[in-house]
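One chain of protein is taken out of this complex; the other chains stay put.
Letters are used for the chains, namely A and B, taken in the order the chains are written, and counting of residues starts over at 1 for each.
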Amino acid sequence: MTTRTVAALALAGLLAAPAWAEDAEERLLVNDEIEITLRAPAPEHLDGALPEIVSGWVYRSPETQDLQRDDFDNPGILYVDQAREVWNAALGSEGKSCASCHDDPESMRGVRPVYPKWDEAKGELQSLEMQINECLTDQMGAEAWGWDSDDMKNMTALLASVSRGMPIDVAIDGPVQDIWERGREMYYTRYGQLELSCASCHEQNYGNLIRADHLSQGHTNGFPVYRFSTTALVSQHNRFRGCIRDTRAETFAIGSDDLLALELYVASRGNGLSVEGPAVRH
Amino acid sequence: MAENVKPRVKVPSSASAGETVQIKTLISHQMESGQRRDADGNVIPRSIINRFVATFNGETVIDVVIEPAVSTNPYFEFEAKVPESGEFVFTWYDDDGSVYEDTASIEVS
Partner (left out) sequence: MERREVLMLGAGAVVALGLPLPAWSAADDAVMAYTGGSDVLEGGVTLDAPEIAENGNTVPIRVSAEGAEEIVVFAIGNPNPGVATFRFGPLAGSQEASTRIRLAETQDVVAIAKMSDGTFHRAVREVKVTIGGCGG
């Protein structure tokens, strides 16, 4: 344990029972109907690196946690509602809406848990953002949305919301294996002037404080998340970019192959946790 | 005009006469405080919802004066008495002159 960690823990001593301690009453039941798996056995590929996998929700304060129990209280649902309107709007030269092919957004239940996913026809790994843009450009005759645009974040939030409670289940073998391994290498690479890897914080120090903030295991099952810091939805790549920037490194571009590889690897660490998006974080 | 402003209310659909019911309201709004600066260092002008009123059959339940310290997507939770069946009217007043309204009916037996 480093001096800094000890100091941080001493500060934490000001707090009551630590937020991440397992609590018999720890439960997240969204809208009184969707049970969220908060702790799950670590996937085999982690090879014991984590004793179990834990949702980031567990590390938040009770006030933040409560906002995710009911869609009325969850500000992220405002953006889901905006996406529902776009879902039914004809967007491109083909006069088609998302609903023209897919009926209700609820019919997309099961999509979010398996992304990013290998696209056989295109011969590439696709994030949800890439799949949405393929629909827009190839099927609807519309302009692609920016990876981090409001329309895109709203739509990924809608697709997440209809899969809430389903376990994350991304494939890591077959055609994606090389990409997954590259993502794993990135996860354990120390970046920036602070020489921090993803693992430095989210594997070795989850539950500890970084300044006054409890570190989580850094899973992506809650994305896109609604963050109080920006009072807006945040995409996975934006969060990755922010983490790497905070190590004082030159960061990777949103939508780059690098972050896509990292997205796949990090998603696979959370295989077994529930889709929670849009989760509420601070 | 502020973009994507949309009110949401949560009101029980029925109650017994004289009962107290819990109401939640939320409106999507940036609530620009007037304290922030843009990338060029210019102050972003204040643009907020400055008042929220809830009435039931024309009588006031709550009337809130709102300052920029109320968070993005203003949320209010409060209780109302419902002497008879009727309609709640919820009204939000924007700095830019816009007025947003939502209603909810309740059956009182």
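In this section, a contact is a pair of C-beta atoms (placed from the backbone, for glycine too) under 8 Å apart; a residue touches a chain by one contact, two chains touch by 3 or more.
Because the structure is a prediction, the values reported are computed rather than measured.
Q: Which of the visible chains would the unseen chain be in contact with across the whole complex?
A: When the full complex is considered, the omitted chain touches A, B.
Q: Hey, which of A:Lys117, A:Lys153, A:Arg184 or A:Arg227 is the one touching the hidden chain?
A: Of these options, the touching residue for the absent chain is A:Arg227.
Q: Given the full complex, what residues of chain B touch the hidden partner chain?
A: Output for chain B: 20-22, 33, 35, 55-56, 59-72, 74-83.
Q: Which positions on chain A touch the chain that was left off?
A: So the residues of chain A touching the missing chain come out as 15, 60-64, 66, 209-213, 215, 227-229, 231, 242-243, 246, 281-282.
The working rule: only the chains that are shown with their structure count from here on.
Q: Whole-Å distance, chain A centre to chain B centre, using C-alpha means?
A: Here chain A and chain B have centroids separated by 31 Å.
Q: List the residues on chain B that touch chain A in their complex, please.
A: So the residues of chain B in touch with chain A come to 4, 6, 8, 10, 24, 26, 28, 30, 71-73, 75.
Q: What part of chain A is in contact with chain B in the complex they form?
A: Touch residues, chain A against chain B: 72-73, 75, 78, 81-82, 231.
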